[in-house]
Structure formats: structure tokens, C-alpha cells
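Note that this complex is displayed minus one protein chain, with the remaining chains in position.
And now, chain A:
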Amino acid sequence: MATRPRSAVDARTEPSPVRWLLITVALLFVAIFIVLPLVSVFTEALRQGFGAYFGALADADARAAIGLTLTVAAIAVPLNLVFGVVAAWAIAKFDFRGKSLLITFIDLPFSVSPVISGLIYVLLFGLQGWLGPFLSEQGFKIIFAVPGIVLATIFVTFPFVARELIPLMQEQGTDEEEAALVLGASGWQTFRRVTLPNIRWGLLYGVLLCNARAMGEFGAVSVVSGHIRGLTNTMPLHVEILYNEYNFVASFAVASLLALLALVTLAAKSGIEWKIGRGLTGRGH
């Protein structure tokens, strides 16, 4: 091959040394910036052995933080799941004016700093905010309480399901739904029996990413939480508190649970990609 550098096959690739140089540089970059940080979470967590590791996880505050994180995700993810499906139905199955503007607005939370995502709810519901004084008279507490954490989490995970479903459902078109409707199916039946099976993997994909972000969100939740131990401390916030107390092993132990969640999410995501045959990197067009 090397003797015929101008053949059609060779025209699309580089000489072997260049190829291996590029591969090496790319792999080094991934090793330093991704693998090392990931490995370091677990080695730091296990620095004093498994006893200290499980001891840190069994701590009452750590368990409360795990419980709160699960609760918040259990509220925020289903709400955004429903919203994502509803928004994708409206956007992908119909034509209307201002559609691209609507998609831009749905994507907006991705380009807002997490801190600002928290701040906007403080400005709305905090004691100095628009609705805060009224709500506190009624006995509702949103900021520095669980509802605020849930709201901030919904905001930062807002686009995940919708942006996964919209391109998928646009690609699938409306022919199958139209056929079902003409044959007499009701709207709900059409959705349940025709659309849902078509989008189930994309939906699961979006839900996984949404869940990972919901459980891991730090900035937005940090602003609205008030950091009350055992009450408004989610897992990422607990990691920070322990770290700032120089309790590194406990901090990394809680962090390692979140890292495990990330790894499981990615494994499931790769599994789905393989299942629906999107190949190595294909993410639609």
C-alpha cells in the first residue's frame, strides 16, 4: 500500500506513523482528562480501606442526603419526562409558526449558568422576591427547602427528554399515526400503540441523561438549598460540606456513589445505542 500512495483507498487516510501519532495523542488526552479523574475518585474514597468507606456511607447525614437526592429525582424526572413527550408531540407532529423559536426557548436552560438557574428562583420565591412574602404568609417555604431544590432541578434538566425526542420523532414523520387514526384508533390509542413503541429507546436515553443530571446537579441546588444538614443537603452538596471540613475520605466516598451512577448511566446509554443500532457515534442527523 505504501508504494501506491495515490490509490483511491489511500487517498482517504494518512501514513501509518501519522495515524499512530494521532491515536496516541488522542488517547493521552482522554487518559489525562477523563480516566485519571475518574480513577482518582475511587482511590481517594478507598484510601483508608473499605471499613472507613462503608462507615462514611452509613453516616446518618450521608443517608439523609442520599434519600433527598433520590426524592428530588423521583419528582423532577417524571415531570420532565411528561413535558418532554408532550413538547415533542406538539413540535414534531405539527407545523406551526415560531417552532424554531420554541425549540430555542426549550434549550435555554442549557446555556444558563447553574448558579443563575438557582438565583432566578431565589428572586421569585425568596423572602425578598416577588412571591416570597405572600407565600411565607401562607406558610409555604420554597427557598432553603425541598420545593426550591425540586424546582431548580426541574429547570436544569428541563430540555433533556424533549431535545432527545424532537429529532427522533421528526425523522419518523406522521405516516404511521395517520394510518392508525384513519383506521379508527383514538388519539391516546395511537400514542400508546404506535408512537410510544417507536420512541421508547430515545425516551429511555433522554430519561437516563435527565436523571444523571438531576441527581448530580450542584450549582443551582446549592443556591436554593441553604445547606441544612440532614434536611436540605443533596448528595453533591454533602460532598462539598465534607470536603470543606477536610473529611476527604467521607467526601470521596459519597462522590464515588455519584461516579458509579455516572458510569451506570453511560453503560446503559451505550447499551441503548448498540440496541437501536445507532452505531459507534451516530446520533441521528
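Some points to look at:
In the analysis below, a residue touches a chain if its C-beta (ideal position, glycine included) is under 8 Å from a C-beta of that chain, and two chains touch if they have at least 3 such contacts; residues count from 1.
One rule holds in what follows: contacts and distances are computed from a predicted model.
Matching "Sulfate transport system permease protein CysT", "Tryptophan synthase alpha chain", "Protease 3" or "Copper oxidase" against the UniProt entry of the left-out chain gives the name "Sulfate transport system permease protein CysT". If you put the hidden chain back, the residue from A:A74, A:L108 or A:I228 that touches it is A:L108.
For chain A, the residues touching the chain absent from view are 6, 8, 11-14, 19, 22-23, 25-27, 29-30, 32-38, 40-41, 44, 83, 86-87, 89-91, 93-98, 102, 105-106, 108-116, 119-124, 126, 128-130, 151, 154-155, 158, 174, 177-178, 181-187, 190-191, 209, 212, 215-219, 222-223, 235-237, 239-240, 243, 248, 251-252, 255, 258-259, 261-263, 265-267, 269-270, 279-285.
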